[in-house]
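Here you go, one structure.
Moving on to chain A:
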Amino acid sequence: MTPTTRRPRWAGFPIAAFVAVLMSVAVGLGAPDARAQVGDGSPEAGPVETEPGGLTLKSRTPDPNLTSPDQVELYVPHDDQVVGRVSIPDQKLATLVQPEGRTWRAFRMEGLFWTAIGVIGVTVLGLAAFFLYRGRIRISAGRSGTWIPRFSFWERLAHWTAALSFISLAITGLIVTFGRYALIPLIGHDAFTATSEVAKYVHNFSGTPFVFAILFMLVVWIKDNIPSRADWDWLRHAGGVLKGASYHPETERFNAGQKGIFWAVVLGGLAMSVTGYLMLAPFAVTGVGGMQIFHVVHGLLAVLLTAIIIAHIYIGTLGMEGAFDAMGRGEVDENWAKEHHRGWYETKRPPRVYQPPRTPPGEVSPAE
Partner candidate 1 sequence: TEAKADALVATEEKQLKKGICTHCSVGCTVVGEIQNGVWVQQEPGWDSPISQGTHCAKGASVRELTKGERRVKYPLKLVDGEWQRISWDQAIEEVGDRLLRIRSELGPDSVFWLGSAKFSNETAYLLRKFAAFWGTNNVDHQARICHSTTVAGVANTWGYGAMTNSYNDIQNSKCLVIIGGNPAEAHPVAMQHMLRGKERNRAPFIVIDPRFTRTAAHATEYVRIRPGTDIPVVWGILWHIFENGWEDKQYIAQRVFGMDEVRAEVAKWTPDVVEEVSGAPAEQLRLVAEQMAKNRPSTLIWCMGATQKTVGTANVRAFSILQLALGNIGVQGGGANIYRGHCNVQGATDMGLDVTSLPSYYGLTEGAWKHWSRVWDVSYDAMMDRFGLADMPREEKKKLMELKGIPTTRWFDGVLAEDDELDQPNQIRGMVVLGHGGNTVTRMPDMLKGMEKLDTLVVIDPHPTTFAAVRQRRNGTYILPSCTQFETDGSRVCSNRSIQWSQKFVEPIFESKDDYTILYKLAVKLGFAEDLFKHIKVEGERPLPEDITREINRGALSTGYTGSSPERLKLHMVYQHTFDRITMQATSGPLKGEYYGLPWPCWGYPEWRHPGSPVLYDTSKHVMEGGGTFRARFGVERDGQTLLAEGSFSRGSEIEDGYPEFTMAVLKKLGWDRDLTPGELAVIQQIGGPDIDKVSWDTDLSLGIMRVAIKHGCLPYGNAKARAVAWNLPDPVPIHREPIYTSRPDLVSKYPAIENRRDFRLPHLNRGVQEAAVQADVRTKFPFVYTSGRLVEYEGGGEETRSNRWLAELQQTMFVELNNRDADELGVADGDWVWVSGPEEGRAKVKALVTERVGRGVIFMPFHFSGFWQGEDLRSAYPAGTDPHVLGEPANGITTYGYDPVTFMQETKVTLCRVERA
Partner candidate 2 sequence: MSEGVVALTEADANRARVYMLLAAVLAQPPNKDLLSRIGRLNGGDGDLGAAIGAVGRTAAEADADQVRRQFDRLFIGLSRGELVPYASYYRTGFLQDRPLIAVRADLKRLGLARVRSVPEPEDHIAALLETMAVLIDGRFGTRADELEQLRFFDTHLAPWAPRFFTDLSAVSGSPFYAAVGALGSLLLEIEAEAFALL
């Protein structure tokens, strides 16, 4: 009575499955048909016995006890994926019931929605609170007026490419995610379709510059982003940005926070790209289940990255005096450099004759 049922193909931890998919793609591309090694396939192996026989098909034999319509089962739950055979080439359609859709829909409609609101909301609120608490982090020593080159033209170009494309990706992505609730009531269906149509184009085409930019950043900045002991120090002092902190932990070109952003952007961005591109070619490598997983990964990472980047933007603009110059003009004020990237500053600053004694690091921060 039970129909063909199979365990959901993508049961288990989504990310694990996602990795498995990636692996299988690789194998599929490179490895020869694994079956080639099985058996010698020789048709000369000798005569095969024809094998007749008989079957009594119980499932189609009347049940004499069934007498009343009330006994008829109408709603038979099919919890698992049900897969059969279709004669048409589209093998996706061989799936009769796809229960994963349920989970996915829950994710899409509730999970992603609330995660996005939650994570992004918490981030924004957190930043706001932080701003209220800490205010703008000033260059404690004030501006020195001396500019120290920090990012080359190419680095800035890559960054801004990434930045712009990311923002457009995020906004367009958010339009697709939230537009139905946020925009349709405002602008109506037709206008929103037009908007999201554009959003989709923009989203689909912004991905590529984004990928190139982060690949570039990966190449030029990777050496500065290898975790080191200094990061530990920086982390212990929470980056020295808490209110009243005057102590600026020892850092290299990038501090641990920035390294975090870098890796988040690079790794997250690549994951976004992979999943994104796979969504651009639906079903090229996997079925509905796999597509759902890509979508989930893409959506969640999008939320996470958006939150991270919001924080990043905050620090790069409002949150810290002098930071924007690094990406804006490519140069930073010497004092800013000293305060925030001392280790790096040491390698960059003009040679000095005299080096003043170093204040030993104090556990207690004296009030200003």
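Just so we're on the same page, contacts are C-beta pairs under 8 Å (C-beta built on N, C-alpha and C of every residue); 3 or more make two chains touch, one makes a residue touch a chain; residues count from 1.
For anyone wondering why these and not others, all candidates are chains of the complex that A comes from, given by their letters.
The shown structure was predicted, so the numbers you read here are calculated from the model rather than taken from an experiment.
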{"item": "From 1 or 2, the one in contact with chain A within this complex", "value": "1"}
{"item": "In the complex with candidate 1, residue positions of chain A that touch it", "value": "35-36, 38-41, 43-57, 60-62, 87-89"}
